[in-house]
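Here the structure is laid out as structure tokens; the discussion comes afterwards.
One protein chain is absent from this view; the other protein chains keep their places.
By letter and in written order, the chains are A, B and C; residue numbering begins at 1 in each of them.
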Amino acid sequence: MLKLLNVEMRYPNGVSALKNVTLTVEQGEFVYLVGHSGAGKSTLIKLLYRELVPTSGFIQINNFDLRQMKEHQVPQLRRTLGVVFQDFKLLPKMTVGENIGYALQVIGKSDAEIKEAVEQVLNDVGLEKQADHFPNELSGGQQQRVAIARAIVNRPKILIADEPTGNLDPQTTEGIMDILQRINGRGTTVIMATHNQQIVDELPHRVLEISGGKIIRDEQGGQYTHEVDNNQKTPAR
Amino acid sequence: MLKLLNVEMRYPNGVSALKNVTLTVEQGEFVYLVGHSGAGKSTLIKLLYRELVPTSGFIQINNFDLRQMKEHQVPQLRRTLGVVFQDFKLLPKMTVGENIGYALQVIGKSDAEIKEAVEQVLNDVGLEKQADHFPNELSGGQQQRVAIARAIVNRPKILIADEPTGNLDPQTTEGIMDILQRINGRGTTVIMATHNQQIVDELPHRVLEISGGKIIRDEQGGQYTHEVDNNQKTPAR
Amino acid sequence: MKWITIKRHLRDSLRSLKRNGWMAFAAISGVAVTILLVGISLALVFNVTKLSHDVESDVRVHVLVEPKTTTKQKAKLETELNDLKGVTKVTYSSKANELKKVVSQYGDSFKMFGGDDNPLNDVYTIKATDPEETMAIAKKAAKLDHVAKANYGGDEAKKLFRTMDSVRNWGVGFSVLLLIVAIFLIANTIRITILSRRNEIEIMRLVGATRWYIRWPFILEGAWTGLLGAIVPLVIIDLGYANVFRAVGRQLASSGYSLMTPGQLIWPLNLTLVVVAMLIGAFGAAISMRRFLKV
Partner (left out) sequence: MKWITIKRHLRDSLRSLKRNGWMAFAAISGVAVTILLVGISLALVFNVTKLSHDVESDVRVHVLVEPKTTTKQKAKLETELNDLKGVTKVTYSSKANELKKVVSQYGDSFKMFGGDDNPLNDVYTIKATDPEETMAIAKKAAKLDHVAKANYGGDEAKKLFRTMDSVRNWGVGFSVLLLIVAIFLIANTIRITILSRRNEIEIMRLVGATRWYIRWPFILEGAWTGLLGAIVPLVIIDLGYANVFRAVGRQLASSGYSLMTPGQLIWPLNLTLVVVAMLIGAFGAAISMRRFLKV
């Protein structure tokens, strides 16, 4: 369960990126986060895994109160989450396999368990051959898939994905969406920021639209675009 | 004019990313580069601005012979090109305005010229308010637009864009495509790697499809997908 | 900590050291050069200290025997002198012998005072174990029977002691300064390499690693950097010192002074510097990471 109450986020440079956001997501939901570039999607997501602490307001995730929690509890929170970062954030000096393994290593899995889980997940994202490559030896889309693999490998209670298919071709995107839906089917909450209109329209789930830091739409089974908001300019695609 | 002849690219780790690529692009053309994640699009693009030197074969761009050219001529070549990198490559310690200005500074423009050109191009990509922000203070899509702005600011003869809309919402994407088409209309060659099926299908231009390092399709006004190649799996979107 | 965790930290630290290539090499060579300087300087200071003691030990107590003391009385006196606390060696010089010294210094005109005219005394020269005790020995010797006077160079010796003391003080002061500087430089080098890796640390935190889980491999890597950085300069110093000892030793031989033997110097120096380098590397890493692991 995930709950935000009157959350405000103002960056040190004065930019107010989120204004009075209130939101509840139940365990097992699948949520699309949509909105223009710079609307505040990534900011909202960074609040969820506590890269950012809100200027004001209340956030609760998996029974952690994110404003009250002690610094040393943060790793506990993050271990219950899987996060795909918009800029991947892979460790440059570790191979693909080691990057994914690291997320398991920190929670104390045995080497055998790690080996098996890593092989399995690399297979899922179609990178079994790249296990021993370093991130800078991969294409953009391959790096993104490694980031996805790392986020799902420890079977998190909540999967948070920021634009997980921006560098993927439609066919690979379909494969990744299959995986996310399968995970969601097993009870994992999925929150996914995306600009991909086709995904949102063809795999309908709850849609949250952010604009100028405010939630302007919250619709079960919604479409990517919303006539009222975007009527200034007809979206071409 | 841009010409590749029997170009092969093998990375130091043994991965053979391009195989026997032969290709001619005339001045003023608009070319989409499509293909699966890891097909070799970025590798081809990196050869064009000489981040990579091919293992074998011949490349000629704007009358530069890229295999024969001296190291000190490389900046000359790059100044005739505008490049949008897949991972943006913004200078982290420079503001948005300085990043864009740097590309003009290196070719010796005056401060007044730089100021005017930067303001103009930031306006074009909708970031006039972010001129004094640092890259790490921007959203993913905003960073991508800065990268685009830098690539077009010095009115290059060839614009090379690697996945320039991966982090942009459909509406912003439309704005960027408008700009690229306008620049192309003024005679600039545009080469653009993309996964965006809608763009390719709705704004028809020459389509080059790469698969496994080979050019498998070269079609004027082609569509994103190609029945013969992708028949193993029907692309959902 | 579980054994598997320790093993992982060790493996991760070594792997990171290997993969950081030039950066690791630069850090190690920074440590190496610092240790080289510290090692050479300490070897120098230790020897200056030793030599200053040697020089001080050259100060002797001269015990003038009363005229007309019999041979038997003198023998008793010699035993008594030898029994004084802190005395290493007692040597005898007859007044005839003393006169020869005067003649050699002031010219032949003094020869006329030979034989019974000799106004000088027989002299016992005493060497002290510890130069600091010279004065005490002189006082005690003066009180013995048949002793006319016991002196040890007086002001001259006091001045020498003072000079040697200040040589030693400057040496110690300089060593301390040097050690502080070395600690800072090594820690600073490690700090810069860690500053340049803040992104890595950031990512580790984002995927749920605890602070100590992140810290350990960096701390170990710092320690390895210190260790590897110390090895080469210490080998150089060890070999170099053996040579210097041989060369300088020969020069000094005639003067009665001597350098510390390689055996006395090398092991304490090596052990200290290796341990210090590793500790500074480890602590330097730990401290440098605090900033990134706070929030």
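Methods note: contacts are C-beta pairs under 8 Å (C-beta built on N, C-alpha and C of every residue); 3 or more make two chains touch, one makes a residue touch a chain.
Just so we're clear, the structure is a prediction, and the values are computed from it rather than from any experiment.
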item	value
In the full complex, displayed partners of the excluded chain	B, C
Contact residue for the chain not shown (choose from C:R60, C:R191 or C:R215)	C:R191
Interface residues of subunit C (partner: the chain not displayed)	22-23, 26-27, 29-30, 33-34, 36-37, 40-41, 44, 64, 102, 106-107, 109-110, 112, 119-121, 149, 159, 170, 174, 177-178, 181, 184-185, 188-189, 191-193, 195-196, 255, 291
Chain not shown, touching residues in subunit B	49, 51, 71-72, 74-75, 78-79, 81, 83, 85, 89-93, 102-103, 105-108, 110-111, 150
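Here is the rule we go by: only the chains that are shown with their structure count from here on.
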item	value
Chain at maximum distance from subunit A, centres defined as averaged CA atoms	C
Best-connected chain pair, where connection means C-beta pairs in contact	A-B
Per-chain Cα centre nearest the global Cα centre, belonging to chain	A
Where subunit A and subunit B are represented by their mean Cα positions, the distance between them in whole Å	27
Whole-Å gap separating subunit B and subunit C, where each centre is the average of the chain's CA atoms	67
